[in-house]
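All protein chains of the complex are present and in place, except for one that has been dropped.
The block that comes next holds chain A.
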């Protein structure tokens, strides 16, 4: 049995927060239970997976982390029904590796929902109730969880599903790891004809075109998403590339399926802070859009580049330099979605602070079982912003006001700075959720957004101790 060790190396993907933690790395369920039972452990703990959450929702400043990546075993896989049971630290890449190696005679299965990276754990996918490009058909990841096993700090092991402990199940889907450690989960996979995708890229010119294309693609296209040029202004506002795809049984001639189960290339060091500026991003965006001819492109490609284009570049987050970056992802309701997205894009373009990773997609009305699930029927916009300190925060505050006004919400998995008021207005069931939090579990994010707010509306947060050192240089030494 090994205990908690001090570590300063556990970060979130955005790298803007640098906290000290006491970290334990259980490899077996009984070890995890012993760690929680040990009298000398840290006062609070939080499960940690692949660290692909962007902000402080996967961090627990000066507290404990349970690094769950050692709980990486398959429990059972029924190749007839597609029911897959795995431990919480198994990654989506691990699952794809096993699914891809199915004997040719057997049925082929695929993840029912996948986010934009396969380097996340199943526990993390549940805790953030992740969604993918098929949200309009499939809903969130949590909707495909047949059941899960939760370890609570009092030593109880609880099997949760729609039938057993349904309230705790609903709290754990999207529960940010706060309801206990997810030891294992059963996922209903989806049958597919093979590893190939029919995929189409369409260059479009206006925001109206985006919504029209999304509407038109609902019939017949399982997956859709758009990359947008967030620095385009005026009539060109919202222009970009609309990508839609669906599984196909027809393999392109001569092509071999190839998945990068491990990050292939890596950005070996932090780029200097000035590498990404308005000029370089404007130039990149213009070139990137021109990549697609005016008439669009269509073809049959492997699933890996369709779902995981950024996985081919390991540690792409280091391109934003040592100060890291913020991702801002909001969901806004269907009523007024085009106007809200327009207002957000105008604000970003005017500030000239966008980046090359700007993604827009419509969300469907398939409900999630989770109490704190992020998606809502409408649209979601996600953008990266290099952390330039006060200027970045001022812009994000302006975006907050637009989102709050529209009745939208921000995605905790991407967040490192939303005010408590915006969280509480965006997630009206948060108090109901809070009743299910394990008393020993906490996170920097949760301590930040659960502070009392006089009026559940937008307002400046009281600046709790967990907020990142965004306006001053990082207090910890650089790596």
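Just so it is clear, a residue touches a chain if its C-beta (ideal position, glycine included) is under 8 Å from a C-beta of that chain, and two chains touch if they have at least 3 such contacts; residues count from 1.
Going forward, contacts and distances are computed from a predicted model.
Enquirer: Any idea which of "Branched-chain amino acid ABC transporter permease", "Imidazole glycerol phosphate synthase subunit HisH", "SDR family oxidoreductase" or "Aromatic ring-hydroxylating dioxygenase subunit alpha" UniProt assigns to the chain that's been left out?
Expert: When "Branched-chain amino acid ABC transporter permease", "Imidazole glycerol phosphate synthase subunit HisH", "SDR family oxidoreductase" or "Aromatic ring-hydroxylating dioxygenase subunit alpha" are compared with UniProt, the left-out chain turns out to be "SDR family oxidoreductase".
Enquirer: Any idea which of A:11, A:73, A:246 or A:342 touches the chain not displayed?
Expert: The missing chain is touched by A:73.
Enquirer: What residues on chain A make contact with the chain left out of this view?
Expert: 2-3, 5, 9, 25, 27-30, 73-77, 87, 98, 101
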